[in-house]
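Worksheet: one structure, shown below.
A single protein chain has been removed from this complex, and every other one stays in its place.
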Amino acid sequence: MTTSQANNPLGPGYEGVAGSEMRFRDIFRDTLRAEMNRDDDVFLMGEDISGGFDKDTKEPLDAWGGPFAATKGLVQEFGVERIRDTPISEAGFVGAAVGSALTGMRPVVDLMYFDFVTVAFDQLLSNAAKSRYMFGGQTKVPLTLFARSGAGTGHAAQHSESFYSMLAHIPGLKVVVPSDPYSVKGLLAAAIRDDDPVFLVNDKKLINLTGFVPDEEYIIELGKGRYMRRGTDVTLVGMSYTSVVCQQAADQLAEIGIDAEVIDMMSLSPFDEDILIESVAKTNNVVIVDEDTPRASMASEFAAVIADKAFDHLDSPVKRVTSPHSPVPYSRDLEIEFMPQPADVVGTVKKLLGRE
Amino acid sequence: MTTSQANNPLGPGYEGVAGSEMRFRDIFRDTLRAEMNRDDDVFLMGEDISGGFDKDTKEPLDAWGGPFAATKGLVQEFGVERIRDTPISEAGFVGAAVGSALTGMRPVVDLMYFDFVTVAFDQLLSNAAKSRYMFGGQTKVPLTLFARSGAGTGHAAQHSESFYSMLAHIPGLKVVVPSDPYSVKGLLAAAIRDDDPVFLVNDKKLINLTGFVPDEEYIIELGKGRYMRRGTDVTLVGMSYTSVVCQQAADQLAEIGIDAEVIDMMSLSPFDEDILIESVAKTNNVVIVDEDTPRASMASEFAAVIADKAFDHLDSPVKRVTSPHSPVPYSRDLEIEFMPQPADVVGTVKKLLGRE
Amino acid sequence: MDISKKKLEWIYTTMYRIRRFEETMLEQTLKGNSMGVAHTSDGQEAPPTGICAHLTDKDWIGSTHRGHGHCISKGLETDKMMAEVFGKATGQCGGKGGSMHISDFSKGMLGANGIVGASIPLAVGAALTAKLKGIENESVGVSFFGDGASSQGVLHESMNLASVWKLPVIFACENNGYAEATPSWYAVSAEDIASRAEGYGMPGVVVDGMDVFAVYDAAGEAIARARAGEGPTLIEMKTYRYHGHFHADDTSKYRKPEEEEYYKKLDSIKHFERTVTKQKLMTEKKLKSIRDAIEQEMLDAVEFALNSPMPDVSTVYDDVYVNYSNPIAGLR
Partner (left out) sequence: MDISKKKLEWIYTTMYRIRRFEETMLEQTLKGNSMGVAHTSDGQEAPPTGICAHLTDKDWIGSTHRGHGHCISKGLETDKMMAEVFGKATGQCGGKGGSMHISDFSKGMLGANGIVGASIPLAVGAALTAKLKGIENESVGVSFFGDGASSQGVLHESMNLASVWKLPVIFACENNGYAEATPSWYAVSAEDIASRAEGYGMPGVVVDGMDVFAVYDAAGEAIARARAGEGPTLIEMKTYRYHGHFHADDTSKYRKPEEEEYYKKLDSIKHFERTVTKQKLMTEKKLKSIRDAIEQEMLDAVEFALNSPMPDVSTVYDDVYVNYSNPIAGLR
């Protein structure tokens, strides 16, 4: 299949490339497979990433194929050594992954729900992120981790976190947040090939999303954002699922004659200062949309960068639309209230531009 | 001893109160003692907070009296049940402290170096901070934790963290950062009496600092900042040790005719938005100084709040002076380069005001 | 048998209540009346029942993602539990917690917990409170956890702490043979998890977790030790969950039918019924009247939950703190 729609998410230069409409979850798995085929040093660890073993034969059953079936089928192709089911010992196996990365492998760790990173936090922060620096550049840590974030699926307070801001705070770690099938392919490949520890945060609400994905192999440079929509009146900054929210808000704004530009940050650490400044220099107004809680968040960070480096271009206050400063509630209505919605973005923009 | 200096850190209303010049470490211990005397439910846990036991008598030796002798002598007064030495099991004993707080006690946990919070991170985030919310307000978690932060003492990458921003990010947790003997007395007492989990972060560079402390019992309301110096040209925002840095910078700025106002935030979560806005409304210029690394930090948060709510008052970009986005290096010169220095603040202010 | 008639009735009521709550809840969840993830514990009725039979509201338990059985054993009301799973305002946590966070502090129930292993030190903390207040004799801490959770470091830290401080704690391991699809023979490096107790200076016992009397006896001994100030015990109960790991999990992908049938034959409720009728401790009539009452209770619970209102959205902003109202309604 070939696309030529001008409004494709790939930006200029991609018109006419071969590709197809794919689900986020499928291209995620395909990319893992491609990277494992490409490099024998890549292997995967996590709980139930194949899932279950026959008691008599000891053969893997692939009963789960990972949370949300993310890795289904891979154990048949790569075997139990490289698709390695773990006990529920996140600190232990993230630490082992760091040790393995320090000694020549390129481990990829599935942490299941993002919330569980807290039990492995020390290994991530004190070992993975610091080893290169504190050892004076002697070594590198080519480790990739991923986990599922986000509210909206009734998983409640301990299975719905979006606290990627805390990871982005950590020097030595990189953080990427794909928002569609195109970006997850390029970012996951880039993460696995990168020689630094990279955490890929995958909002649950994206898992069944479909979108155009080029057939060709490509990576997306870590640290780069992209325009999802060009506009002149206001810049909407999204990341992970809020990029979708921003696009929906932009559609609604268009109906009332407000021409919004939408940026998808894609990477949170490092991140693309230039695209923020460039866009705000044009639109002079900005709303940052983040599902993470607001205090000391990436929304704060982008606001701070804009308030410093694009200050002279600003016509109005720098606005954030975020989740409230609270844990994630369970009940559906409460969850909806908790998450930033397109209507919240629209309301904020209208107020900002005096269009109420 | 009585003070009447107008320039005392206590602000108006404190002229003439009885008090004395005290070391930070001494008033810290005195406050712990006072709170333990005040309320039998308060008890203390941590590694070597008394330190050592006689093998034959099993009596505590108080050989360490806590890291930096913070709790020296207390075991004699309160006994081993309430001054409870722990094995090196931060996740376990922070979790036990949460359980104890949920069942009627008011535990105070000494985590020694701030960096070690990472091994107890899950208990702090998933249990301490969330219990009240996810259980629908059924319970409270009157838990206090403290630990020593900061670079400057040659403790290197894993014993010098200032990542209080990550804690302030967590809904349900409160974070306070005293900057002198006066504030640690009021904030520690407030933290222990508070019914929510509060983390008190104590920069190592403050431990031997002296300052005026009123004799009377008082608490400092959580979430309030204070003016350390009034001025009209620029607002310098400090927290923890950078409040000292800001005051030193203000002295230097005064010499070249720049009249800086200095705010000491004291609390990071909740924090005092009003004081930030009030001050910037007057000075129209602001520099935020933070020893934590910059990305998604409290410096970013304060900048974001100012860029939103004080936008119309700003004459110049919102500036942050922080540590670099890197772990803490060991060697002295490197450490000095790493930490924000008064000269960095002065340089930034001069550039900002066009006074180079 | 050394169990009072009243206690026997309580045991049967509790086990049957757990069984039917789980079945009813699952049915409702598959109908779409519950909104989130739910883990059922039918099959595993004996462990919480046999243990909590020795406890009062002053004792504390910590629970897991699979917490309904613990809640019911500790006396929580099934209508408020059902309403919580349905996300209703009348739920045990006002709809904010859901299945994985049901708690009742008035009943000594420290909450279900969504992080594997995370509740273990909470029970240690409750026991520490008892020790500090000098009420170990009337307030012990019981920590329920699974075979999968035995791989979490915090369990080991907690066992060591409870042992060196001689705290009144029961480490209650419900070994149902699986953590999600992962069999314990794959993930656990010990034949019996209870064998690890020795390395922590405490007794470790393996118990048939399909036999509530065996659990009752072992728990009675451990709890008596705890109340007497003699410190913690690790009890491993070999048990089985009848349904999937969570409501949508298909066990046939990783469990053999023979295995499932084997455990169904050991069914703890049937075993109880056989035992008490054979020993003439309870009549079939009495048993039936208990079952009937529970059936009605379940109908009522579902009706209560269905008819209850959703929580007001303003409650999103409540209860983040006790002493400070949330100033940021999402910065919108």
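First chain written, first letter: the chains are A, B and C, and each begins at residue 1.
Please note the rule applied: contacts are C-beta pairs under 8 Å (C-beta built on N, C-alpha and C of every residue); 3 or more make two chains touch, one makes a residue touch a chain.
Quantities reported herein were computed from a predicted structural model and do not represent experimental measurements.
The missing chain, though absent from the view, touches A, B, C when the full complex is examined. Checked against the hidden chain, the listed residues A:131, A:293, A:326 or A:348 yield one contact partner: A:131. Taking the complete complex into account, C:159 is the one of C:159, C:269 or C:302 that touches the chain left out. The omitted chain makes contact with just one of the residues B:150, B:178 or B:329: B:329. When the whole complex is considered, the residue among B:34, B:156, B:209 or B:281 that touches the unshown chain is B:156. Of the listed positions C:56, C:189, C:252 or C:296, the one in contact with the omitted chain in the full complex is C:189.
One chain of the complex is left out; on chain C, the residues touching it are 151-157, 159-160, 163-164, 186-191, 195-196, 198-202.
Although one chain is not shown, part of chain A still touches it, namely residues 43, 81-82, 84, 86-87, 89, 91-105, 107, 122-123, 126-127, 131-140, 171-172, 174, 194-196, 222-223, 270, 273, 308.
Contact residues of chain B toward the unshown chain are 47-48, 51-53, 55, 61, 63-64, 85-89, 91-92, 115-116, 118-119, 153-159, 294-295, 299, 319-327, 329-334, 336-338, 340, 344, 347-348.
Operating definition for what follows: only the chains that are shown with their structure count from here on.
When you average the Cα atoms of each chain and compare centres, the chain farthest from chain A turns out to be C.
Centre-to-centre spacing of chain B and chain C amounts to 40 Å, using the average Cα coordinate of each chain.
In chain C, the residues touching two or more other chains are 91, 93, 95-97, 101, 113-115, 118, 153-154, 320, 327, 331. Residue positions of chain B touching 2 or more other chains, listed in rising order: 91, 122, 126, 133-134, 171-172, 308.
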